[in-house]
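Yeah, one chain of the complex is gone here, protein chain that is, but the others are all in their spots.
The block that comes next holds subunit A.
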Amino acid sequence: MGDIVSSTVFEPWTDPQAEPLIRFRNVTKRFGSFTAIDDLTLDIYEKEFFALLGPSGCGKTTMMRMLAGFENPTEGSIELAGRDIANVPPNKRAVNMMFQSYALFPHLNIWDNIAFGLRRDKMPKVDLEARVEEMLKLTRLEKFAKRKPHQISGGQRQRVALARSLAKAPKLLLLDEPLGALDKKLRQDTQFELMDIQEKTGTTFVIVTHDQEEAMTVASRVAVMDEGHLMQVATPDRIYENPESVYVADFIGDVNIIQGRASAVGGETYSIDWAEGQGQLTATSATSFDNGQTCHLAIRPEKVTITADRPEVADNVVQGRVHDIAYLGNLSTYHVELPNGTIIKAQTANTRRISRRSFTWEDPVWLSWTATAGVLLAN
């Protein structure tokens, strides 16, 4: 599917002709004996909204700081628009950063904060004023121009930080956990605002976050990182539906991991021998497995169907009892305990009122899923 380049869908990473804006080539970064980034190669394209996702300490912030110029790679090179930027100091890079703490200058008002970078460029007064007003308008901050940072709310401060980092029209904007300090509701609104602004300005955004939902919502592509390595780089839907490893499957969203031994049945279909006294499971996989090879079947709870009676036609069926119910309002996740003690999660939408719920604790239930519902992973 890599060779089909659609003219309407934004997918420069599938186009072999496309020149990446940022190119990490075998980048390694060590702090003393600690290796933060380990031989990492990555291309990021113009106009992308690229998310670096991972737990704290995975190296995502180091990647961002190397792009901003606050750290230099120990080995390898980083190119921005075809130029090696290793020895270019932060103030000479067409890269701006929005800091996690926002880093607004407390002694300057909002207007002067936004104008700060433009003044360093010796921009003519008329143009400078027009640009600041434009930024204030873009982030809906016109009313607060004369206030000091400590006189506005957290959400407004976040927008000032964004306006300030966008004011110089950088080629690349770095966002370090930009929404971390906001409460959930405001965060969701702001995510869409960010996407909107990214589209309007056409700037390439690289966002660092540990919040997988945030990464999935805003990004055109997500890079999942762990211990200085890229685990997978793909669009949000591919990361979710086609994780390449148990780590990625487990990190993004909720998942059931069933470990077993694969044996080929024919074509891309495998049967999985996974527990004594349990029937074999069936799954399809594009990657091939040797007979008897250890494999992990990763299956999302929402793809597991829960029924009171044994379904007549199903590729995979197991029986168990409801051990626990996590009620989330719109959804319910049932934790079903199989006779051998394994817990499998199944999620259903609560289309009916809770009083009419079909299952309750200790009810015997059947779980079923299709052969294509899960992903078969080697490790």
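Everything below uses one rule, namely that a residue touches a chain if its C-beta (ideal position, glycine included) is under 8 Å from a C-beta of that chain, and two chains touch if they have at least 3 such contacts; residues count from 1.
Please note the rule applied: contacts and distances are computed from a predicted model.
S.K.: Given that one chain of this complex has been left out, which of "Putrescine transport system permease protein PotH", "ABC transmembrane type-1 domain-containing protein", "Cbb3-type cytochrome c oxidase subunit" or "Metal-dependent hydrolase of the TIM-barrel fold protein" is its protein name according to UniProt?
M.R.: UniProt lists the chain left out of the view as "Putrescine transport system permease protein PotH".
S.K.: For the chain left out of this view, which of A:Pro16, A:Pro89 or A:Gly341 touches it?
M.R.: Going through A:Pro16, A:Pro89 or A:Gly341 one by one, A:Pro89 is the residue touching the chain not shown.
S.K.: Out of A:Met97, A:Ile252 or A:Val375, which residue would touch the omitted chain in the full complex?
M.R.: A:Met97
S.K.: Of A:Phe31, A:Phe70 or A:Phe192, which residue touches the hidden chain?
M.R.: A:Phe70
S.K.: Which one, A:Phe105, A:Phe192 or A:Trp361, makes contact with the chain that was left out?
M.R.: Of the listed residues, the one touching the omitted chain is A:Phe105.
S.K.: Name, in rising order, the residues on subunit A that touch the hidden chain in the full complex.
M.R.: Missing-chain contacts on subunit A: residues 68-70, 89-91, 95-97, 99-101, 103, 105-107, 116-117, 120-121, 150, 164-165, 168.
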